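The complex appears here without one of its protein chains, the remainder shown in place.
And now, chain A:
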Amino acid sequence: MASFTPYTYIQCPCHDTTTTTTTTSQSRPAEDAPSPTSPHSSDDDDDDHNFDPRAPRSNYSLYPLEYLLWCDVCHQIRCPRCVAEELVTIYCPNCLFEVASSSLKTEGNRCTRSCFQCPICIGPLAVQSLESAPEPSLLSADNANTATTPAGPWILSCSYCNWNSSEIGVKFDKPQGIFAQLQKLRHGEDSHSKHAVGGDTSPTKTDSVAATMKARFSAMRSFYSAQNAIANPSSGLGDYGFSSPGALSRIMSIYSGNNAGSHKQKSKGTMTREADSASEGFRALDLDDSSAVSQLRRDGWDSTVIGDQAKSQVEEGARFAEELWPIPYLLRTKRSKRCPVCRHIISKPESKVANTRFRMRLVANTTIPSISIKPFNPPPALLKPLQPVQYLLTFRNPLFDEVKVTLATPATTPGRFASRVTVLCPQFQMDPSTESGMYLVDDALKDDNKDIQGRRRRGTEGGTHQAEAGKIWERGHNWVTIVVEVVPASLSLEAPPALLRKEGEPEPDLSPLKEDEDVLEIPMFVRLEWEGDVSHDQMSTSTGKEKDAREKKELAYWCTIGIGRISQE
């Protein structure tokens, strides 16, 4: 049985799109967020206002604390899903060269500087001379001798899986400009003479020039722009072509509805026809698979590609290993992130590719307490149904202010198997986190004392120190531990006796256990209240106020706590 690590996921306020879109930067979305009025009455509340961590939608808004960002202005959690991203830098992950966004438009989203991935194992490919073929294990002293006299032809080779480009018949005349050479070999006129793969076996390859995606696209584009010119001779688009800015602004005015006449023109246009010949970019599907079948029969399973290999190819449709081409590295980006509501930047990386630091990064765990979960007693591998277990939840306050925490959970967990949940101390205060390292010693001493006390306590009471309702279990300089008691539900599926069922009640769901349905997850509503410095945004507007003005702040959010798996007895 795999071990289970308890976890906490926090819900971003963007789960409810209405709150994020309607709130302005002044109001706080969390205040509109649903909250159970009390742990016990929550069942009677509107069910749709109760947070169910198992609902399919919840998947998209639940994140570990480390993933969450924080908007200082909105005073709210922001997650990777809802932030607005902007490209800062575009670069190749292999050669780390920055690519300008203008060349991205002309040359595509792949590195054009001879950076290639192995089509078999996605390892990096190196350019090697076929003549010397240096061994990777060769010592550098020896390598230097051979490197002085490099001679073509050159190949791309993978030092991991030993694939090389000569397997698909690709050899290069010079070691520079591999991208262009490869492009020429693949799409150029001389592709037949150079790229002769298995000659007799692949008749589908003979018309490969016209079949390449790029060639077809350009043929199709010229065909359809000609058709467009015939259809709309008076619209003026034909004169400019689609790439001119004038045409673009015309199109925009058409879509914005200012130009009512254009609609009439469109309907009046003569009939256009669709592409129907190879010169127009049309390709009929080749239904004759006999050559593929005979190749499969001859070369067997090993000559075919696997799904991942076919997917990572630049052009689709590869079925045999010899149709796999080196993959130019996909470019990557560094992005800055903006708050979706107030548009302030909340994360901005250094623009230099090699610099991994951030100029600015507001993360949620500087505001939200972290929650760690520990079983009260040494953990059993699986939770026993209907046997109460206690867990220690430790809240650690990252703020430099005292924080009041209020917790609420539904009395039973949502879903088919309702486990009972009781938070023994749903309200408590957390002391502020201190800045200096001084307290660490203090805290360590305190921890030591506590250990001794704990041992003593255990000694006197015979190892049964009871958790009390309404009382904090343990407290440190900026953390508080409370006890949560859980009665796991039984996972047995039995239809309730027909007598007990009310008229019109839906049929109980007796389908077998679904994936992870045996995981006991507690939805928990956390509400934080504290007095903090007035945020910068309001400071600037209210200049008359004193610098050290304090204001009451609050934050409320749902989180889900995964405790463990219930045994299926």
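The rule we apply is simple: a residue touches a chain if its C-beta (ideal position, glycine included) is under 8 Å from a C-beta of that chain, and two chains touch if they have at least 3 such contacts; residues count from 1.
Here is the rule we go by: contacts and distances are computed from a predicted model.
Taking the options "NEDD8-activating enzyme E1 catalytic subunit", "Glutathione reductase", "Dynactin subunit 6" or "Geranylgeranyl transferase type-2 subunit beta" in turn, only "Dynactin subunit 6" matches the UniProt protein name of the chain that is not displayed. In the complete complex, the residue from A:Leu65, A:Ala84, A:Leu104 or A:Ile120 that touches the missing chain is A:Ile120.
Checked against the full complex, the candidates A:Glu66, A:Glu274 or A:Asp302 give a single residue touching the omitted chain, namely A:Asp302.
Interface note: of A:Ser166, A:Ser294, A:Thr366 or A:Gln387, the residue touching the hidden chain in the full complex is A:Ser166.
Listed for chain A, the residues touching the missing chain in the whole complex are 120-121, 132-135, 137-139, 141-142, 157, 160-164, 166-167, 302.
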